[in-house]
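A protein chain is absent from this complex, but the other protein chains hold their places.
For subunit A:
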């Protein structure tokens, strides 16, 4: 990495940005072809500021993308970033003439559309006012004034006269809300899309659009399971053009697959993903995700994690996923470890270390944290380096007894330990009974205190609603040393 690039990424890292040094597996041109609209610039700019190997290419593409539109601010941002990373590139200097002419053009268009809208308002033609607001909103969106765009789209509501118009308005609002990362409002904007009758020929497309948008919003709010279900319910039969302003079919496969791996058990994964014809078609676009899911379902957790780890740089370059990758990967890893241990009565730590040799802390530390957090019900034998995990019925079996004895004589490393549900039941039953007795005595004591008129009395008059202050009785403060 040259000095300029190093300085550029150091500055980004200092601002809390994520830097990806590894080369991703995707091709930038092919990747960006999947999208349409303003999300193209966003994604290119994001890749340019995150990926060390793709930095210059992505920022150059972002400059071109911005110059093809009307958003001067985005153009300036892209050029500035490129200048910091690679000042010798021809695109790294601002085209002031273009900026000035574009600024004038934008100003004129704004004035024109506003005058036009005012004319419609004066004539009180509802449909024209709606269209005027729509045009103005789209113009504001194109020039990067998303607040004004949202405002104009919002004003369209009162002049909407058909379901179709309402649905179109919903999509416009969702698009702007996603750009503003206003995740909470997306659910409301999607209501008109969800209320479309199934008999409508566009219903399937709208439902898919709605599921994907809702999934992105749920992901943004860390409601991972809800997001996973949204993505897996999207229909692969819907042309990508319907939703490619917010996501691509590949994104649906990645988001849905990763979130499902992090939140669903093996049966759910099998039923909702692998046996789901529609989602399987999405998965065909990202075969490694399908492989990872299959490996997980087949109990080959280490292989699953290995696949995911190899694609970590790709996912870290995604605008919506980047923030959640560490948490999702940690959840998948935790779930894999728990699932991995289920069939065993005990496992050697070095075996686990090999199986789950990840970039994080040692497996013992990881297990320590998992047990401490209650995610894993097990005990570590730090001397014989064996981790125990044993269902009760196995522990009590003669087979296990014999196995234990046999192993003991050969390795001296396995000692059974129980997570005994019978014992837990006994303790709980006794505790409940003891608590009952204790609580009953306490209640009787309280009754007797009240019956003897020995309560601590405050100064508040019974029934007085306004006096909410609490009084401290001071007559009882004597000699408490």
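Keep in mind that, in the parts below, a contact is a pair of C-beta atoms (placed from the backbone, for glycine too) under 8 Å apart; a residue touches a chain by one contact, two chains touch by 3 or more; residues count from 1.
Note that contacts and distances are computed from a predicted model.
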The complex's invisible chain, by UniProt name, from "Trafficking protein particle complex subunit 6B", "D-lactate dehydrogenase", "Centromere protein L" or "COP9 signalosome complex subunit 3": "COP9 signalosome complex subunit 3"
Of A:221, A:235, A:278 or A:384, the one touching the omitted chain in the full complex: A:384
Absent-chain interface as seen on subunit A, which is shown: 368, 371-372, 379-384, 388, 415, 417, 420, 423, 426-427, 429-430, 432-437, 439-462, 467-481
